[in-house]
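Here it is, the structure, as C-alpha cells.
Of the protein chains in this complex, all but one are displayed in their positions.
Which chain is which? They are A, B, C and D, in the order written, and residues in each are numbered from 1.
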Amino acid sequence: MSQLLSWTALLPGAILLSSLIPGALIFLLKEESHILRSLLNMAGAIIKLILVAVLIWGVYLGGVFETRITIAPGLDLVLHADALSVLFVTLSTVLWLVTTIYAIGYLEHSPNRSRFFGFFSLCVSATVGIALAGNLLTFVIFYEILTLATYPLVAHRGTPDATRGAKIYLAYTMAGGVALLIGAVWLRSLTGPVDFVERGVLSAMPASLHPQLIAIFLFLLVGLGVKAALFPLHGWLPQSMVAPAPVSSLLHAVAVVKAGAFGIVRVVYDVYGVEFASELGLLTILGVMASITIVYGSVMALTQDGLKKRLAYSTVSQVSYIALGASILGPIATIGGMVHLVHQGIMKITLFFCAGNYAETLGVHKVSQMDGVGRRMPWTTMAFTVGALGMIGIPPIAGFVSKWYLGLGAVDAGQYWVLVILAASTLLNAGYFLPILYKAWFRDPPDEWPKEHLFGGRFETMGALLWPPVITAALCLIAGLLAAAPFSPLEWATLIARREYAP
Amino acid sequence: MSLLLFVFDSILLLTLLGLATAAVLSPEPRNAVMLFIAFGLWLSLVWARLGAPDVALAEAAIGAGIGGALMLAAARRSARRDNRRDNRRDNRRDNRRDVSCQDAQ
Amino acid sequence: MISNSLVLPIALPLLGALLVVALPRKMPILGALAALATTGSGLWVTAQTWLQADLGVVLGGWGLPLGIGLAADGLSAAFLAMSSLVGLGTSIYAIGYFAGSERCNHFWPLWFLLWASLNGVFLAADLFNLYVMLELLGLSAAALGALTGSRAAVEANLRYLLVGLLGSITYLLGVALLYAGYGTLDIGLLSERIQPSPLAAGALVLMVVGLALKAALFPMHFWLPPAHANAPAPVSAVLSALVVKTAFYLILRLWLDLFPAELSNAAAAFVLGVLGAGAVLWGSWRALRAERLKLLAAYSTVAQIGYLFLFFPLIQATPAGIARDDLIAACVLMALTHGFAKAGFFLAAGLVQQKAGHDRIDALGGTAQSMPATTFSIALAGSALIGLPPSGSFIAKWVMMRGAFEAGQWWWLIIISTGTLLAAAYIFRVLSRAFGQEPTPQCFLTDARAEIPALLLAFASVALLGLAAGPVWSLLGFQGAPA
Amino acid sequence: MTAAFLYGAAGLLLFALGLWSLLVHEPLLRKLIAFNIMGSGVFHLFIAVAHRSDGSSPDPVPHALVLTGIVVAVSATALALALNSRLEEADAKASSSKTTPSGAPEPNTTARTGLPKPSSNGANRLRWPSR
Partner (left out) sequence: MNRDLSLLIGILVSLLALLLIWIFYTTLAADPGPRLAPLALEQLPNSGVSHPVTAVLLNYRAYDTLLELAVLLAAILGIWSLGPAPSGFQPAGPALTVLANWIVPLAIITGGYLLWVGGHAPGGAFQAGALLGSAGVILRLAGHERAGLPNEAAQRWLVVAGVGLFLLVGLLLAVFGAGFLTYPKASAKWLILLIETAATIAIGSTLAAAYVGGRPPLAQSTSAASKDLGA
C-alpha cells in the first residue's frame, strides 16, 4: 500500500474523485438548495481542471502516473495516465467546466435538478475513467458505468418520446456492452491481463491464435462501434436528441461518442499495435466502416430539417474521421485522427450550444425557422458560423488542421481513395451547413419568433447561455491558428504519434 | 433363515404394503385416514418385530395417534363444509324453482 | 472458548425466538437486541475463520462418529456473513414495516427460528442434522410466507411447504442409503470412506434432486414465484436472498467435499448446467412479462439461481489449480452479491408497495419518482442483478466467462449474454417508470429507518463486493491468480 | 435374503408408493397421507438397516433418528393441515358470498407443470399455477 501514498499514484484517482464526490453529494441535496448545488458543481470542475493541468505537465516531462486497486485476485482497476489519455482527459475536463456553466443557465427553472447534476457528474467521472483506464478491464467497467449514468440524462425530461429515446439508447448500448465484454474476456483468456502498452501487446502472439484475434477485434469493434456511432450501430444517436441541450452537447457530441472512438484508438494502438493490426488486415475493415459512416452521416444530415437532428448526423460522420485516421498506417494520419478527437469536440459543442440557445431564447428548433436569426442573435450566430466553417474545414479554424493531416497521411500511406472520401465529405458538410448560414445572415427575420423569451440584460440572451458558445468558438480559432504552439492539441497529438510508432 | 420366520416376515410386510396401497387408493378422505391409522399401527408392529420398541411406541402414539387424529379432524371438517355447501346449493335450487313457478303463474 | 463461538450463531437466535414468544409485549426491543447479538456472533465466526484457521467442534464431547460436528470453513463463513448482514438489515427494516400491526408478534419468533436454521445449515457438518435444519427452515419459511393471510399467500405457501417436504424426504432417503453403506453421518468421515459405487451414485442423485427441488432449479421452480411474491416484504427478501441459497450451498458443499470426482463427473455437471441455463432463460423471460414488481423479483431469483448452477460444468471441467479456485470463489461471490442485491430490491419493493398500495409495475410511476432513495436502491440492486460493472456479479461473470473460454465450453456464453440482456430489459422496465413527469421530490430520504437498510444492502452488493472482492478469495483460502 | 434386505425393500416400496400418490392425487389430504407414507418408508429403511440378524441388540442411532423424524413429520403435517383449513375457509367464504347459483369456485388454471392437472372431485383442490 505504500506506493499509493506517493502523489504520482494518487493523482489519477484524485482526478476521478474530483467529479465523483460532488456528484454523490449533489444527489443527497434538497431540490431548492440551488446555490450549494452550483457551488459544488463549479468547485468540482475547477479542481479537476487544476489537477489535469498538473497531470499534463507531469506527463509531458515523462512522469508515470498510475493508481492500481486490486478489486479481485487477477483483476486490477488501473488508472494510468499516458499521452493519449491526457488528450481525452483535458478535452472532457475543459468542456465539462463550460457545459456546467451552460447547464446551470439552461435548467434555470426546470424540475429534478439534483438528480440531473448528480448523474451529470457521474457521467463525467465515467468519461474520465475511460480516458485514464490502464487496462481493458477498467476500460470495460467505466464504459458500462457511462451507459448507466447517461440513461437517466436522456430520459430526464420524462416525456413519452424521451422515455422511448432512452429505451432505444439503452438497447443499443447494452448490446454493445455485452459484445465488448465477450471480446475483452476472450482476449483475457488468451493472453492474460491486458494492460494498455504503447505499441501494443499482441504482436508476440503465436500465429495459430490469429483467427481468434481477428474474431476478438470484430467483437470489440461492435462493442465500441455502438458508442462511436459507426454506420450500422448509430441508430441511437439521432433518437437521443430528445435530451436537454447540455446533455446532447457534452454527452452526445463529446463524452459518449468520443468514448467509443477513443476505445477504437486504444484497441488499435495500445492493444494490437498498429503494425500488427494492419498485418491482420484489421485496419482495412475499420477503414471501410469509417468511410461508409462518414458518407452516410453527411448524406443523412442533408435531409434533416430539425437542427439538432442534423447536427447529430453530422456528429455520426465527423467521429468516424478519428476511426479513419486510426485505420491509415502512418504517423501523420494518426496525428490527424488524434487531433480531430479534440477539434471535433470543441467545434461540435459550440454548434450544440448555439442550437440550445436558439431553442431556449427564440423557440427555434427547425432549420426552416432560422431566417434572419443572425440579426436577432448576432453573437450566438457568429459562434455558430465559426463552428460550421470549422466543420467544413475552412483554413483558419481547427477543423482544417485535422483534415489536412488526414489527407497528408493518406497520401503518405498511398491510400488515395481516402482523399476522395475526404473531398466528398467536405462537399457534403458544406451542403448542409452553408444553407443554414445563408438563412441566418442574409434572410430577414420573421415578424415574431415561435416562442420568444426575453431575458432583459444587455445581450441577446442570458449570460450563462451566451458566453459558453463564444468561449468554445474562440477555442476553435485558437486551436486552428496557434496549432504549432507548445501545448496545442496538434503538438500533443504529434507527441502521442511519436510514442506509438517504433523509433 | 428359518422358513417359519420368513413366512411370518412376508405376511407382516405384505399386510403392511396392502394397507398402504389401500390408504393411498381410497378416494373418500375419511376412509383413507382410517386406513392410514391402521397402516401406522401395523407399522409400529413391524418395528417392534425389528427390535425397536420405543420407535414402535412413538410411531403408534405420534404417527398413527396424533397424526391420524389431526387428519381425521381435517377430513371431517372438509366433509362438513362439503355438505354445508351441498345443502346450500340444494335450497338455492329450491327457491329458484319457487321463483320460476311464481313467474309461471 | 473457540468451540463455543461456533454454537452462538445458532443458540442466540433460538434464544431470541423463545424470549419473543414468552414476552410478546416487549417484542420490538427484544427483537432488535437478538438481531444484533446474532449478527455479532455470525460475523465473529466469519472473522475467526478469516483470520485464523477453519473452526470445527463436535457437540457433546463424544468424538466424531457418535457426536454431531459443527464446522466453519471459508465457504460456510462467507454464507454466514451474508446471512448475518442481510438478517440484520431485514430485522431493522421489519421493525418499521410491522410497527403497530398485530401480525408483528407472529413475525419475530418465526423469523428468529428461520435465522437460527439458516446459520445452522451453514455451520452443520452432519447429514441428518442438515435434514432437521432443512425441515425447520422449510416450516418456518412457509409459516412466515403465509403471514399476510391472503388466500393466494396461504395457497402458495402450502404448495411451498409440500414441495419442501418432498425435497427433504428425498434428501433423507439419500442419507439413509449412505448410512446403510458407510455407517457414518459426518461429512468429513464420509468423504474419506466413500468410493464410486452404485450406492454413492444413487445417494448423490437423490440428495441433489431433493436439494434442487428446495433450491427451485428450473423445472422444479413453479412454487417459488407465488410464494415469494405474496409474502410480506422482509419475508420475501429473506426467502429469496437466503433460504433459496441454503439449498444451493448444500449442493455445492456435497459436490465439492462429499462426493468423489468420478461421481460428480462431466455428465452430471452438464445436466446441472443445462437446467441452470433453462432457469436463466425461463426466469428472465417470465420476469420480463411479470405485471407485479415482487413477482418480477421472484422470477429474477429463479434466473439468478440458474446462473449459480452454470458454474458446475465449468468447475468440473477445470483441473484443480488457480483457475478452479477462481471459479469457486466467483460462484460464492455471485451468490453473496445476489443475496445482498435481492434483499435490497425486495425491501425497496416493499416500500413502494406500502406507499402505492399496489405493486403493479405499469402504475408505479408516481410512487417511484416520489421516493428517490428507494428508487436509487432498486437501481443499485438492479445493476447488481444484471451484472453491470460496479457490482460483484460483474466480477463473477467476468471470471465465469473466462473460465468458459479456458474450458472450451463457449456455449455457456450465449446463455450468460442472453440472460444479461433480458435482465437489463426487465430491470430498466421498472426503472424507466421513475422518469415520469410527476412533481419533483423535495429530498432524498422519505422514510429513513426503512430506506437506509435497503439502500445499504443494495450498496453493499454494488460497491462493497464490486470494488473489494479480494476478501472472498482470501476467506476461501485461495490466494488467487497473480495480478 | 436376510431380513434386513426384505424389510429395506419394503421400505423402498413404501417410498415409491407414496411418491406415486403424491404426484398423482390432487386433494391435499391424500397428498399428506402420501407424504407420511413416504416418510414411514424412509424411517422403515433406517430401522431395517439398524436391525442385525445375528440376534445382538440393534444399532440405537437410527432409532433416535427415526424418533426425531416422526416428530418432524407430524409437526409438518399439522402445519399443512392448518394452512389447508384456512384455504378451505377462504374458499367456503368465497363460494357462499357469491350470489350466483353456480357457486362453483372460479375455473382452475391448467397446470403445465410436471404435476398433474387438478381433478374435478373434492372440495380442497390445490390449484397449481401456470409456470
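Please note the rule applied: a contact is a pair of C-beta atoms (placed from the backbone, for glycine too) under 8 Å apart; a residue touches a chain by one contact, two chains touch by 3 or more.
It should be emphasised that the depicted structure is a prediction, and the values quoted were computed from it without experimental measurement.
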Counting the whole assembly, list the visible chains that the omitted chain makes contact with. B, C, D
Please identify which residue in C:81, C:143 or C:330 touches the non-displayed chain. C:143
Given C:199, C:421, C:443 or C:463, the residue that touches the chain left out of view is C:199
Spell out, residue by residue, where the missing chain touches chain C. 3-4, 7, 11, 14-15, 17-18, 21-22, 24, 57, 59-62, 65-68, 103, 106, 109-110, 113, 116-117, 120, 128-129, 132-133, 135-136, 139-140, 142-143, 146-147, 149, 154, 173, 177, 179-181, 183-184, 197-199, 202
Touching the missing chain, which residues of chain D? 2, 4-5, 8-9, 12-13, 15-16, 19-20, 23-26, 45, 49-50, 52-53, 56-61, 63-65, 67-68, 70-72, 74-76, 78-79, 81-83, 85-86, 89, 116-117, 119
Touching residues of chain B against the unshown chain: what are they? 53-55, 57-58, 61-62, 65-66, 69-70, 73, 77
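Methods note: only the chains that are shown with their structure count from here on.
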Once you count every C-beta pair in contact for both, which comes out on top, C-D or A-C? A-C
So, in whole Å, the Cα centroid of chain A is separated from that of chain B by 77
Distance in whole angstrom between the CA centres of chain A and chain C is 42
If you average the CA atoms of chain B and of chain C, how many Å lie between those two points? 39
Among the residues of chain A, pick out those that touch two or more other chains and give their numbers. none
Residue numbers of chain D touching chain C in their complex, please. 8, 15, 22, 28, 31, 35, 38-39, 42, 45-46, 49, 61-62, 65, 68-69, 72, 75-76, 79-80, 83-84, 86-87, 90-91, 94, 113-115, 126-129, 131
Applying the document's contact rule, which stretches of chain C touch chain A when the two form their complex? 326, 329, 333, 372, 376, 383, 388-390, 394-395, 397-399, 401-402, 405-406, 413, 417, 420-421, 424, 428, 432, 435-444, 466-470, 472-473, 478-483
In the complex of these two chains, what residues of chain C are touching chain D? 66, 128, 131-132, 135, 138-139, 142-143, 146, 149, 151, 154-155, 157-159, 161-162, 165-166, 169, 172-173, 176-177, 179-180, 219-222, 225-226, 282, 286
